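Let me begin by presenting the structure, written as structure tokens, before commenting on it.
All protein chains of the complex are present and in place, except for one that has been dropped.
Order of writing sets the chain letters: A and B. Residues in each chain are counted from 1.
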Amino acid sequence: MALQRNHHFLKSEQLTFRHEGENKPVFQNVDFSLYPGEAVLLLGPSGCGKSTLAYCLNKLYPEAVDGKLDGAILYKGKMLEEFRPGEINQHIGIVFQDPESQFCMTTVEDELAFGLENMKTPPEEIGNKIDKALELVHLLPYKHAQIHTLSGGQKQKLALACVLSLKPEVLILDEPTANLDPASSYELTSIIRELKKDQSFSLVIIEHKLDDWIDLTDRCLVLNREGEILFNGSTADCFNKYAGELQAEGIWLPSSVKAGLLAKKAGIYKGKNLPLTEGELIAGLVNPNAALQILDNRKIPPPGLKEQIILSVKNLSFNKDGKELLKNISFSVKKGEFVAIAGSNGSGKTTLSRLLAGLYTPSNGDILYHDRHLSLWKEQDLRQRLGYVFQNPEHQFIADTVYDEIAFSLKIRRMPDADIKKMVQTSLQQVHLLQHADMHPFSLSQGQKRRLSVASMLVNEQELLLLDEPTFGQDANTARELMALMEEKIRRGGSVVMITHDMEILHSCADKVIVLSDGEKIYEGLPDDLWKKHEIMKIASLKVPYIEKLRNDIRRYGREGKVCSYMNLTQA
Amino acid sequence: MLDKWKLREVIVLSVLAVVFAVVYLVFVQFGNVLYGMLGLIGYDLIFGIWFIVSIIAAYIIRKPGAAFLSETIAAAIEVMIGNAVGPRLILSGMIQGIGAEAVFAATKWNNYRTWVLIAAGMGSSVTSFIWGYFISGYAAFSPGYVTAMFFVRLISGALLAGLLGKWLSESLAKTGALSSFPIGKEIKRGKSDNGITA
Partner (left out) sequence: MLLHEFNPSIKALTVVVCVLVLSIFFDPVTPFLTLAVTAAATFIFGRVSFRRWILLFSPFIFMALIYIWSALVFSKAIEGETILWTWGIFTLTEESFQRALSLGMRVLSFTSLSLLFMLTTKPAEFLLSLMQQCRLPPKLAYGIMAGYRFLPLIKEEFDIIRNAHRIRGVPKARTLSEKLAELKRYAVPLLAGAIRKAERTAMAMESKGFTGDRNREFYHKISVSWKDWAFFAFFIAVVLASAYVSWLFGFLQLYNGKL
């Protein structure tokens, strides 16, 4: 795609945004322009103001919050202030970060129709356009479904369908894949890639996990922790020249860049530039096979015997509204074990975790915690020993400040105030929220909310922790730190059951993986064995982790002996 | 009138109306019980609760029309979800809303102190009573009884709509949900005039 550098679409000049009553701006002096047909990655650590910037770019802010926006934004040379509320949004589409707060109608069909009506689409064309948009994201069977019954990932897909049906000239995607399973996430990038080929729109993507996007983007705009521009330039330059700085800011690097950086430090990478793709990485490695050892971060299970079963599930089934959401599931969790649950969007993971937490009652079968039926536990005793983190962080919150949110359960346990204060402080420090202690939990950034909800459970020291996608929306540092906190828990004899779409976590941390598909358990065992079961991987929309893929490709390289084939491989 | 409103305000208004429509419907049952025990005056005892959304909406949104519209919409929703008094209820809602709105209008929508909120609650009591006098035929009752009804309703409007509405709005503001409305900022600055501050 040829970039017409002289005709920018969207341009911001010295943009600075402050929430009312805050001295520190969220972001400051952001100069940024977007050209027709261009795709820009907006990167930055969690809480640096990416979402805020996105909202400012299409005039939702400062209208919707109390804040002050300084500087100017121009759309095709016209100041944004000159547009009526909602008018500019017909040209600049956005998918919100939080899929829950996207929708304004009851059913899927009405939601799509609403946007099309706003665009003054002739009514006779609307039906057709709805079907087309739904087909694109494979939601056609859900056309008449109520939106609030969709799973988290399905909502994200619907949000995308809505915005795509409007055919905007600029499309802003705020972490559109955070809640998607790996296959859907890859599929979504493919959809965007395809669409971009035949309709030329400009794209701004806010993402933490970059692997699927990297070949699609022309340029990167990086914000640092303070919300200032750290880098603005071509994608290749960004990762070749600034990988170190990015890592220091806690920004995720594409897997190949990260592996290249590691290999370079170990002295086994001979390429001049850091590799952006897997092919470049393999080509640059001195001894690919030996390198695998260094690059693999698989946890070595501690020798201690894990025998004591603390949670066991027997023939569990669950029906809701006449639908059989879970079918005959059995498994167990041992003391000191890290169990991961994976599976495609809507496969029933959240439902299962809620049953395990005792929030739903099984239709059939038993759940035993320490050999006693969940229903026989006294509520308070159970909660002291079993923690649960909801998929939607907001569902966790009950207090009015970040501080109280953590202190809440400590107060219930009647701890002395001084101890509470100390514990809350440590806990907030661990998740980088100390400076936000007085804020309302709901006004945190999405990643910050996630961390707060996890921290509010970790502080309780329960022996079993159930977590529903606890790491989504995190930057590299915070994700690593969260995982470290969980490992710490395991080391102290606790157990963790965690739902995740992140294959790297499955690979590096899980002792056991349970895979769900359509409400049924289709796999239980070691992650390493799972990667070999292609059939299951496919049904459950999983993807092999980077290191596994690298291993397979290196093996193939050994067989075929051609470097160029990797280039093709990674582009495929 | 609505052109000056932000979409956000319109929707907050209607959500308040919907929530209180449900509350109103619950109180109809409650009122029926009191009614059965005490006769017509039983209703007047809790009549103020049916004006509360006017007070809350006006106190939060602080724009001309908030009291009137919220009460009207609440009545309309109440009809749609099952108050079989029917479309006539919408008229009652409008009339109650006018009573509160008139008080706020008298202060040019500038003053939201406690006494104004109480007066607004009583304003609704007055208009609703006049309307009830004609439509429900209070004239059939003895004048002493009717006067008693009126005073009970007046007090109920002051307490259950004015004071309770104020208290609820402020509790809400303390949760941070109203931070983008004037009331939220007042609470944040700790300037509310009755000392209920965070």
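The rule is simple: a contact is a pair of C-beta atoms (placed from the backbone, for glycine too) under 8 Å apart; a residue touches a chain by one contact, two chains touch by 3 or more.
What you see is a predicted model; the values in this text were computed from it and never measured.
The chain that is not drawn here is touched, among residues A:Thr16, A:Thr121, A:Thr401 or A:Asn477, by A:Thr121. In the full complex, the hidden chain is touched by chain B at residues 2, 5-8, 10-19, 22, 28-29, 32, 35-36, 39-40, 69, 73, 76-77, 79-82, 84-88, 134-135, 137, 139-142, 145, 168, 171-172, 175-178, 180.
On the side of chain A, the interface with the absent chain consists of residues 58, 60, 63-64, 84-87, 89-90, 93-94, 96, 101-106, 110, 113-123, 126-127, 148, 162-163, 166, 357-359, 379-380, 382-384, 387-388, 390, 395-398, 408-409, 412, 442, 457, using the contact rule stated above.
Throughout what follows, only the chains that are shown with their structure count from here on.
Between chain A and chain B, the centres computed from C-alpha atoms are 44 Å apart. Against chain A, in their complex, chain B makes its touches with residues 6-8, 174-177, 179-180, 185, 188, 198.
The part of chain A that touches chain B in the complex is made up of residues 20-21, 63-66, 85-86, 400, 440, 442-443.
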